[in-house]
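First comes the structure, then the notes that go with it.
Every protein chain but one is kept in place in this view of the complex.
Order of writing sets the chain letters: A, B and C. Residues in each chain are counted from 1.
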Amino acid sequence: MKAAIVGVTGYTGIELLRIIQGHPQLEIGTVHSYSLHKHSIEEEYPHLQALLHLPVHPFDPVMIMAENDLVFFATPAGVAKELATVFITENFPVIDLSGDFRLKDPALYTQWYEKDAAAPELLAKATYALPEFTSQELGNLISNPGCYATAALLTIAPLVKGGLVDSSSLILDGKSGLSGAGKTLGESTHYVNVDENMSLYKLNRHQHIPEILQQLQQWNEEITNIHFTTSLIPVKRGIFMTAYAKVTDGLSETEIYQAYERCYQNQPFVRLQPVGTLPQLRQVTGTNFCDIGVGLNAETGIVTVVGVIDNLMKGAAGQAIQNYNRWAGIEETSGLWHLPLYP
Amino acid sequence: MKAAIVGVTGYTGIELLRIIQGHPQLEIGTVHSYSLHKHSIEEEYPHLQALLHLPVHPFDPVMIMAENDLVFFATPAGVAKELATVFITENFPVIDLSGDFRLKDPALYTQWYEKDAAAPELLAKATYALPEFTSQELGNLISNPGCYATAALLTIAPLVKGGLVDSSSLILDGKSGLSGAGKTLGESTHYVNVDENMSLYKLNRHQHIPEILQQLQQWNEEITNIHFTTSLIPVKRGIFMTAYAKVTDGLSETEIYQAYERCYQNQPFVRLQPVGTLPQLRQVTGTNFCDIGVGLNAETGIVTVVGVIDNLMKGAAGQAIQNYNRWAGIEETSGLWHLPLYP
Amino acid sequence: MKAAIVGVTGYTGIELLRIIQGHPQLEIGTVHSYSLHKHSIEEEYPHLQALLHLPVHPFDPVMIMAENDLVFFATPAGVAKELATVFITENFPVIDLSGDFRLKDPALYTQWYEKDAAAPELLAKATYALPEFTSQELGNLISNPGCYATAALLTIAPLVKGGLVDSSSLILDGKSGLSGAGKTLGESTHYVNVDENMSLYKLNRHQHIPEILQQLQQWNEEITNIHFTTSLIPVKRGIFMTAYAKVTDGLSETEIYQAYERCYQNQPFVRLQPVGTLPQLRQVTGTNFCDIGVGLNAETGIVTVVGVIDNLMKGAAGQAIQNYNRWAGIEETSGLWHLPLYP
Partner (left out) sequence: MKAAIVGVTGYTGIELLRIIQGHPQLEIGTVHSYSLHKHSIEEEYPHLQALLHLPVHPFDPVMIMAENDLVFFATPAGVAKELATVFITENFPVIDLSGDFRLKDPALYTQWYEKDAAAPELLAKATYALPEFTSQELGNLISNPGCYATAALLTIAPLVKGGLVDSSSLILDGKSGLSGAGKTLGESTHYVNVDENMSLYKLNRHQHIPEILQQLQQWNEEITNIHFTTSLIPVKRGIFMTAYAKVTDGLSETEIYQAYERCYQNQPFVRLQPVGTLPQLRQVTGTNFCDIGVGLNAETGIVTVVGVIDNLMKGAAGQAIQNYNRWAGIEETSGLWHLPLYP
């Protein structure tokens, strides 16, 4: 199959390109930039010289449908809900990596993204696909989860689904590297403002809060809210999610650990760490894994769970390919099983 | 007055040296290293060339008492409880920056530090001095709080003292730079293992847990435990403490903010951030401040409090000088009120 | 005396503020921003909260002359040549930290800065003041050398002045941290583009080339050009200058070293490293020092000289204060002799 990428010059777009180029059953058809179209991708990205010669086209739905079997949208919030309409209408497969089709309730989108939501008939067609927990068949409009939401949900799913914790006590403390903020220039991405610094931003206002909550409520309808914070740390890639919750009285660390084992035993991209160990951020860099470690404090009755992902991989492009693999009915790990760069 | 420093070649020792050199009422007498004594300090630390010519002596209690008015111990755990005995016995003033005299219960020290505790009669003489909350007169053995403990306690004190939160719901998520780990070489301090990485270490086993708890119990005897985690982030200096707790029903963000205002209004080294803002780590680098910001999530009823300190300043040497100032009966901010390096 | 700062909100302006605040004979009068004037400086810079309450005024020459004894310009190229005119005309003392008054030949300024030069009568009044080599009395318009130029000139001065090398063989390879690029947002200052990267920029086009050459020609009129390159490394502060040159036949390393000793023996801010050692960048961070190390390769006959400075201190604000001290006839090290933050 051939795939188009819209928004190829962003960090997520370029990551999609990298994965697809190494994918045995998928290849790049055409790539597009809705704002920046140079003669070819390697002029914008010198690391691709010699490896790739690929013209960057303006957005062109006719070309996309003529020369590809599906299209990935790797665009900022607010773009896909407009530009993808033509494909959805034609039932041409779309995998959207932005937030535009994640929230089922348009009012929530408007509230958290401060933009008009996608048309209800489009939203109705979208499947929010966190692969580890999406058993239904995937239709032709796949909404890929957000990076923080992916890390948060995978980190706490066994606790919530198993009813192992007091869900009102759940705290999610997320830390992200700078690629999560995209290529946009701003005070908060200036090197001098990031280096040797850490900051918590968008307190109680991060747009992944309703996305996390929507999924949690699928698992446990009693949950009415979630406490989730986001901080920036001086690294390029990665989300380090620390979760805390009061466990149900009498549960042992072993029982909690076993719940994680059961939940993820058939999931290739979740690696539960050995008992007593926690994952470090860099061990997932460049991979589609979410690595998880669990520790119960017998004194406080609070479990600490650490989940780490690469925000551009499991948090974006890697997961989009994982969703593609499932949609296409091929091996879930296809194109995602390379050994990562290390150190 | 003249001060001696034992352990001058460590990060905390060199920071004490820096502050005392700029202090209007205190000067360096003699400096000592219990393991490393070069001809002079500037041979070990080239940044001090020309600025200072100071011989580094071996540990020598006779010299220390003959030429100084007090002594700072900036040594690893386990050293001061032995070497400081002679001074304590002679009632010669000691300010210890290590953990050796912090825990009143010797059994706790043994449990958490995995060493024999200081003799009970020595512990009995020690004052654990978190300056913002130590109103009693300081004796001649001052135990300076730990870096994480300082950040944790200042961040949540108004919540706990004011009974504003369900103390069983308190979560303290601490992140530290690498200078907190000292000069010791190890896998966890190798550049390649730190750069582009983050990790949570010593889960439920960090030796500052009993120290934090001991102080919290002074403020609220109902507290029986505390959930506190420690992570490493790729910066040199600084602790970024994020605290979470369920607030008492009906409390507004304004009421919580006002409790912080009341608590710290006369404390020169705690800077409550403007309403609606949170501090960034680097704004305290090189200073003795603890900057605090508060935000209540009305949905979850959970308050997020961020406190930041420089681990070598407010978390160690700066606070030791603040304690000295109070002990000596001089202006609390003496020697600690310089504008910091920025950026 | 009281000093005004124009351009106080830039990195150099804030560094001037820091130094002056700790200077025993100079104090802040009024501070100004030609573009950004908030209510007070600590609103723009939270690290200054509590330490300073200082209103930021718009540029106001009448106020500046009424309330100050001199004015520092810490503004981008092209600003001082316009705004400082009124002070120069009135013979009100000006220390300019920009490039506007450095080049004696207006044509060179126009060529390298791509702007119109200052009026010739203003340029005629300016003294280019690299303190270590400026013996004449300083007038009321002091032009402070550029950061790269300072590092380059101090690193090679003894070689050029002493005729110890073939000046046509001189190579200056300069590396700078990001604060040297200022607060302006751009692709080249985005964290993701700097972290884990290094790049050489403005090859043969850096505007400090004519400044370096102008001074070298004062020392040795046979020099007709200089080969100088500039690279960015992922640090906040500092210039690491590596210089290479063929030494005159028969010269030994000892003779070269002695030439450096003679040249700098009375210069408080140049610290020649011990024989056989080279300075590291961080040993000058936060200081006004230029640290220099020298090594001759007997095989190649080429001497390597490493000079390091803090670009915001000896490369900008620190040197401006050093020039102030000399102009005011006070101790050259006044306000500049504090122990620096370390590590």
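To be clear about the criterion, a contact is a pair of C-beta atoms (placed from the backbone, for glycine too) under 8 Å apart; a residue touches a chain by one contact, two chains touch by 3 or more.
None of the values given here were measured: they were computed from a predicted structure.
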Contact set of the excluded chain (shown chains only): A, B, C
Sole contact to the chain not displayed, among A:Asp173, A:Glu196, A:Glu211 or A:Glu332: A:Glu196
Candidates C:Val192, C:Leu216, C:Val270 or C:Leu336 - the one touching the absent chain: C:Val192
Given A:Tyr45, A:Phe133 or A:Tyr201, the one touching the chain that is not displayed: A:Tyr45
Absent-chain interface as seen on subunit C, which is shown: 168-169, 171, 173, 175, 177, 192-193, 196-200, 203-204, 224-227, 229, 231, 233-238, 240, 242, 244, 246, 278, 280-282, 285, 295, 297, 299-300, 302, 304, 306, 343
Touching residues on subunit B - with respect to the absent chain: 11, 178-179, 183, 185-187, 189-192, 194-196, 234-236
Where the missing chain touches subunit A, by residue: 11, 14-15, 17-18, 21-22, 45-52, 179, 196, 236-237, 268, 271, 273, 279-280, 282-287, 289, 291, 337-343
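One rule holds in what follows: only the chains that are shown with their structure count from here on.
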Numbering shared by both copies at the subunit C-subunit A contact, with half separating same from different: same
Furthest chain, CA centroid comparison against subunit C: A
Chain centre separation in whole Å, for subunit C relative to subunit B (CA means): 37
Whole-Å gap separating subunit A and subunit B, where each centre is the average of the chain's CA atoms: 39
Whole-Å gap between the CA centroids of subunit A and subunit C: 46
Multi-chain contact sites of subunit C, meaning residues that touch two or more partners: 11, 179, 195-196, 236
